[in-house]
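With one protein chain withheld, the remaining protein chains of the complex are depicted in position.
Moving on, here comes chain A:
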Amino acid sequence: MQMFFFRRACLVATLLLYPCLSVAETGDLSSSNSLMTLGGELLHSARALQAESVSVTAHSNALRKELNRLRVKLRSLPAGDGREALGETIDLLAQEIPLWQQQAAELRERSQGERERALALLERGYRELWQPHIRLTGPLQLEEGMPLTSGHNARIRSVHPSKLNMNVATGDSAPTEDMTLAVPAAQGQNIPGELDLRSFQISRELSVFAHVEPETGAGRVPLNEIHDWKLILSDVNGAPLSGAEVEIVGHMPGHVHGLPTQPRVTAESAPGVYRVQGVKFQMTGWWVMTFNIAAGPLDDAVTFNIRL
């Protein structure tokens, strides 16, 4: 643990110094590389913090279980000195739990902050490295002039028949401000406020960094039209990930349906630059696009949120 904190302190110090270094070295690819390397390390440290928070939470849960067990025991105990002592233990334990919980929350928060900074660093380095291939730096967006809604049931999820009655459609949804028509489909899903819409993402196992963008005239996503995407894959230092096998899975959270087509990678136009064909979205809303990536021993997945 000590060692770990020490390493992180070093990392943070380097980060603070970094702006000075980078002024001297702008445009130097190796600096972009090291930017990514730093981001990668920071990311691992964020993940370690996260793991720590999980284990602290587990500990606090174990305490609570024990506490419950003791409370049951207390209830069945006749009055006497044993009862008194047990009561004291219970009080002690009960005081411990919030402390552990608080620690878990703090760790989680630190981990999240660290992750954010790491991703920002990675993205900056990556964008410099891959600049000739990147046209889109913001989130993926719908082509202009596309209708509000097109597809199907915003609210409806697949239900097991036995659960049918628990899922009665909700009544009239409040009309949007400028409409007297109450259109549930137009109001979309329950999209979380802080959805990460970046088109630059790190993979689940932290081994691949990836970027996607639509290859259309306006660089935007059309509706109900089959079109191409570009997918750029690199390792966490920004080196191209070549010859990867990619499987594409898209779905809308809270809906029955996935993509109406089965897109796939049809070419690698330059090392690490893949052409994805057959992408089609039939409705607006929150889409999750996952790319399962296999290359040699590597087995990983990277996910993008899109809000059309």
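We take it that a contact is a pair of C-beta atoms (placed from the backbone, for glycine too) under 8 Å apart; a residue touches a chain by one contact, two chains touch by 3 or more; residues count from 1.
As a working rule, contacts and distances are computed from a predicted model.
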Quick one: find the hidden chain's UniProt protein name among "TIGR03936 family radical SAM-associated protein", "Cytochrome-c peroxidase", "Neutral metalloproteinase" or "Sarcosine oxidase subunit gamma".
"Cytochrome-c peroxidase"
Among A:139, A:219 or A:278, contact with the omitted chain is made only by A:278
Per the touch definition above, residue among A:105, A:182, A:218 or A:267 touching the missing chain:
A:182
Contacts from chain A to the absent chain lie at residues 147-156, 158-159, 161, 164-165, 167-169, 171-173, 176, 178-186, 226, 256-264, 277-278, 280, 282-283
